[in-house]
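Every protein chain but one is kept in place in this view of the complex.
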Amino acid sequence: MTSPALGVCYYPEHWPEDVWESDAARMAEVGIQWVRIGEFAWSRLEATPGNLTFDWIIRAMDVLGRHGLKVVFGTPTATPPRWMVDKHPDMLAVDINGRRRGFGSRRHYDFSHLGYREECARITRLLADAVGSHPALGAWQTDNEYGCHDTTYSYSPAAKEGFQRWLAEKYGSVEALNQAWGNVFWSMEYNRFDQVELPNLLVEKPTPAHALDFRRYSSDQVSAFNKVQYDILKAKRPDLPVIHNFMSRYTDFDHYDLAETLDIASWDSYPLGHLAVSDEPDEVKRQYRRQGEPDNTAFHHDLYRAVGHGRWWIMEQQPGPVNWADFNPDPLPGMARLWAWEAFSHGAEVVTYFRWRQAPFAQEQMHAGLLRPDSEPAPAYHEAMEVAEEIKAVGMAGTATKGRVAVVFDYQSEWAWEVQPQAKGFTHGAHVRAVYSAFRKHGIDIDVLPPSTKSFAGYDIVAIPALFAWNDDLRTAIADFEGHLLIGPRSGSKTQDFSIPSRLGPDLPSNQLDLKVMRVDSIDPSLEVEVKGSGGVHLWRERIETKANVVIEDAEGWPVLVNQGKLYYLGASGTKALVQRVVDYLIEEVDLPILALPAGVRCRTRDGFRVYVNYGSGRATLTQAKDEAGYVLGGAELPAAGVTVARLATAG
Amino acid sequence: MTSPALGVCYYPEHWPEDVWESDAARMAEVGIQWVRIGEFAWSRLEATPGNLTFDWIIRAMDVLGRHGLKVVFGTPTATPPRWMVDKHPDMLAVDINGRRRGFGSRRHYDFSHLGYREECARITRLLADAVGSHPALGAWQTDNEYGCHDTTYSYSPAAKEGFQRWLAEKYGSVEALNQAWGNVFWSMEYNRFDQVELPNLLVEKPTPAHALDFRRYSSDQVSAFNKVQYDILKAKRPDLPVIHNFMSRYTDFDHYDLAETLDIASWDSYPLGHLAVSDEPDEVKRQYRRQGEPDNTAFHHDLYRAVGHGRWWIMEQQPGPVNWADFNPDPLPGMARLWAWEAFSHGAEVVTYFRWRQAPFAQEQMHAGLLRPDSEPAPAYHEAMEVAEEIKAVGMAGTATKGRVAVVFDYQSEWAWEVQPQAKGFTHGAHVRAVYSAFRKHGIDIDVLPPSTKSFAGYDIVAIPALFAWNDDLRTAIADFEGHLLIGPRSGSKTQDFSIPSRLGPDLPSNQLDLKVMRVDSIDPSLEVEVKGSGGVHLWRERIETKANVVIEDAEGWPVLVNQGKLYYLGASGTKALVQRVVDYLIEEVDLPILALPAGVRCRTRDGFRVYVNYGSGRATLTQAKDEAGYVLGGAELPAAGVTVARLATAG
Partner (left out) sequence: MTSPALGVCYYPEHWPEDVWESDAARMAEVGIQWVRIGEFAWSRLEATPGNLTFDWIIRAMDVLGRHGLKVVFGTPTATPPRWMVDKHPDMLAVDINGRRRGFGSRRHYDFSHLGYREECARITRLLADAVGSHPALGAWQTDNEYGCHDTTYSYSPAAKEGFQRWLAEKYGSVEALNQAWGNVFWSMEYNRFDQVELPNLLVEKPTPAHALDFRRYSSDQVSAFNKVQYDILKAKRPDLPVIHNFMSRYTDFDHYDLAETLDIASWDSYPLGHLAVSDEPDEVKRQYRRQGEPDNTAFHHDLYRAVGHGRWWIMEQQPGPVNWADFNPDPLPGMARLWAWEAFSHGAEVVTYFRWRQAPFAQEQMHAGLLRPDSEPAPAYHEAMEVAEEIKAVGMAGTATKGRVAVVFDYQSEWAWEVQPQAKGFTHGAHVRAVYSAFRKHGIDIDVLPPSTKSFAGYDIVAIPALFAWNDDLRTAIADFEGHLLIGPRSGSKTQDFSIPSRLGPDLPSNQLDLKVMRVDSIDPSLEVEVKGSGGVHLWRERIETKANVVIEDAEGWPVLVNQGKLYYLGASGTKALVQRVVDYLIEEVDLPILALPAGVRCRTRDGFRVYVNYGSGRATLTQAKDEAGYVLGGAELPAAGVTVARLATAG
């Protein structure tokens, strides 16, 4: 593994050719090594059908290469030109209300449209031939932000036919489908697959299995779409990595699945925009408006490390105010540096700022870059330069340290609880992130695991919160695990067909956990049920029948946390305080070492270094940890947006 | 009248035939006498067009009959199978936004579609022939929950044509329609009936008369739809009652009208779900989340007693948590018993729990039953058994006692104020329920009356709040009434054609009430106008010109309550405190006997018994009433969710 590097997103087609040279020179001066180009340029690469003009982008690559910059080349398939829509009018997706979504922005295509998929193969093949051997080329990006702007799901005729074919293949017979979906319930039984409708514009909700299968189908189309490009690019240059840039809290398709045809996962990190559009409480939004929520970015670093089988980048890093949230704050001075350092500490190979120069025109004209529209340096220009120098000085390389704690994150569980919340606002992700934050508050390194994990070996604690249904791999991993396991609430409460398991949730063998969820009390969020000792239950509590040991119970005597050996079951959706109490209890059981971090400070270790970052708006003072041998960047005093790097004694 | 009985809803098609026997045996063991079946089974009764398979359901009836259970057989017309939609693609309703609503749940049909109406006649005829003579058969149910999921109104071509025909019949000439609707107002005059559009997707609101007539038309289609089935079922078995199951606070069609082709009214009582989805204040939702609002259920008991001309059932009784509200609480232990007792005290003949066994699949998998999905008893199983035993022990029979107070509830008035709120949130129902609750707080038995009532004889007090327009029957009843009458606010403020009456509201002869509403001050709900003495005005106050006696006036000197003899007019929408003050004033005038009930406790009398129920979450202590001769169930100490039954001395 080489040292971390910086990159930037660049659009040569936006600027006169005569400024490319000085742009490249200034990038090199900042210390940038990677430049992403190409991903929105289709109308300039093929202005009319078949009229290919690749010369200009090759010249741009020449310029960049001359300055020692490596290119990530993005396929332009997220922005088909206007003539493409003339050629394939039905390539436009249909929204949940049955309306075609028109041309005039981006991502105006339907993943189910096979004609457009073929057009994407064609342009990818042509590009691979045209630029695939360019000496500056270092990596590929497929498309851009799959699913952004609500584009995973389409309710078009193409989607309906695709879904029907997919169901026929999955179920073999319509009787099997009727059985799996429980269609007898309201005489919803089909006689033939071509009678199955998409689950929108119905009179009442569809069966949950219908809704979930449509999400699985739609997710598969995104993966299939990516695979077409991946296969072409790898055939051309087996040595170059293929990357896609995912997003924060975006879960409409299964990223683990898609990443089976990627070499590296990347994501686009906009901490302030994400916080602004999130459902975080108002006080969090206010407290961190210029820094971002302190755990959300880190969680996604760890998630995409899992998605990428260990390899991941930031493909777009927020450099200043953006344009797409209701409110777009100016980052606290230093955040563009802090975010890069934090990414590296979680194992990022490259952090690519978006974008080089703020474009004075079009949709993102209020989105900052490293340069202002008048080509003067914006604050992030200087902060990026600082990062480049510091990274070199510190000499960090290697990979993120394996955590002692892991938490399972599962896309299908996100879909399942969106389909059937039962308590409005109950989500898988919120439960996963709550556990994640409670461990991270103590400076513990955490890994995110996919539901396809076959073994938990090497972890002290694994948490599987709110997972809708077990699969064979997870059942094996649980059975074999010798560490402490925390599951629930709601984990294992469904079968893969979205039914209640015959032995009820959590559906584990009674020698593992002798417990049944008899029913659920779901609770308006304005109410909280007190818990004996401390903490509270909100949104969700389960009435359970159990022979296991009750560790915590609520004020009305309902068991909240029970254990049978090292397996812990949490039967409620806890407040922040309750989740922390549960996590603290487990940490103590396991005797896991923890750090005393000031509020707002977080850390992660990589390659023998521990990187501290301060999300607080004031100064914080670090206590040197026992395993540290002193600071190599910054010191015990951390200003707002400050970064301190400690060298670990064990690495010394 | 026989004694009250329990029932349960059962879906033999959901379970292997070999468990039917033990299911029936256990039902009998609980003390259940009635079993509703059939109403969602069309795809199993006719899997493809004309392919009729009734044998299995006859076998299910055989099994039930063998265990002494009587069957309510539901026509399956709320769930037409998928092939029906192939046959009649235009049977799907169109929503207010102009979108066809698809197959995949239930109630996917348009009441205006005459082809589907004929299909329903066909299957009803076939079923009447097939099971009409079965010895276990005891009653019929038509369809299921007419109007549920917003299905009364359709904006389809079929609805448009039907509406035009209906208007032609009502008005005779287009000139009469133009006159009645006031179409001259904005040049909205029609030249021919086939030019009349449905009142959706307009630029601005339609004339109120247009909107109201469309509601009347739509309501008529539901009645006509029911009549087709009623006529067939009665022709087959004149001796068996035909029932339909209505809902809580659902008023899109006129239930009095529809019940002209019913023998018994029934309704589906889900106290927790109803509270959760209602517009009750948050504090009420919190206080009663596990019990339900203490007066809403009782109000509907009394309403459906009126709808059923005295005969009514609960066709679906909530047994535990449901699935369809945003939050679905677990009922307080005892509520499944309390709700049954309360229904019986208001005159219910049968209380049928929904459902026997929680279905582990499909849309309602989180909806509790008497059995859990694993066939173990859920709490309601035991509570139902308790009720069955207690009912027998107490020996209550007869009918609900006629009240001394009555309140008029009118579906057209609900539509009228939805069409023209003038103050957002002003509804007929809220005014009716406010008066109802104020009387009920004192333990007074209340009857609900339809607007077709011709005489108020026998009542001490009759209230007619917020009724939009008089009809001849009501004018007669008012003129003849010798008791105390409370009308207003807004009562009689319109003609049947939705115009302001020429002598202005409340449009009564001046020898009855010499009063005119000159104009209205409607008020943002965050404001309240103080009333001299106590109480407040919110939402609505009328500037009236009157020669009547002013009983109460507000702080600005606007008359609030006036009277002319025994006729009282309330010129404002009162806060809870003001409505209570007005009701208390009337009670005192009439010298009506009242009870001193603890907060959260309510009661009703039937057949010489008074049933007390405790909706509070804590213990309450009853004071024995003068007319009581002791307790026959429970005692003076009422626990949360407790029931006490007193024997009346007068009945001794």
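Quick notes on this one:
Think of it as A and B in the order they're written, each chain with its own count starting at 1.
Throughout what follows, a contact is a pair of C-beta atoms (placed from the backbone, for glycine too) under 8 Å apart; a residue touches a chain by one contact, two chains touch by 3 or more.
This is a predicted model, so every value here is computed, not measured.
Set against the missing chain, the residues A:Arg44, A:Arg337 or A:Arg404 yield one that touches it, A:Arg44. When the full complex is taken into account, the listed residue touching the unshown chain is A:Gly102, out of A:Gly50, A:Gly102 or A:Pro238. Only one of B:Thr2, B:Asn51 or B:Ser187 touches the absent chain when the whole complex is considered: B:Ser187.
Of the listed residues B:Ser105, B:Thr207 or B:Gln358, the one in contact with the hidden chain in the full complex is B:Thr207. The missing chain lies against subunit B, touching residues 97-98, 181-191, 195, 197-210, 420-424, 497-504, 516, 518-524, 526-527, 543. Subunit A meets the missing chain through residues 13-14, 40-44, 47-48, 76, 79-83, 86, 93, 95, 97, 99-108, 148-151, 276, 282, 285-286, 289-290, 320-321, 323, 326-330, 358-366, 368, 372-374, 378.
In this text, only the chains that are shown with their structure count from here on.
Copies subunit A and subunit B of the same sequence differ by a rotation of 120 degrees once their CA atoms are superposed, given in steps of 5. For the pair subunit A and subunit B, the distance between mean C-alpha positions equals 48 Å.
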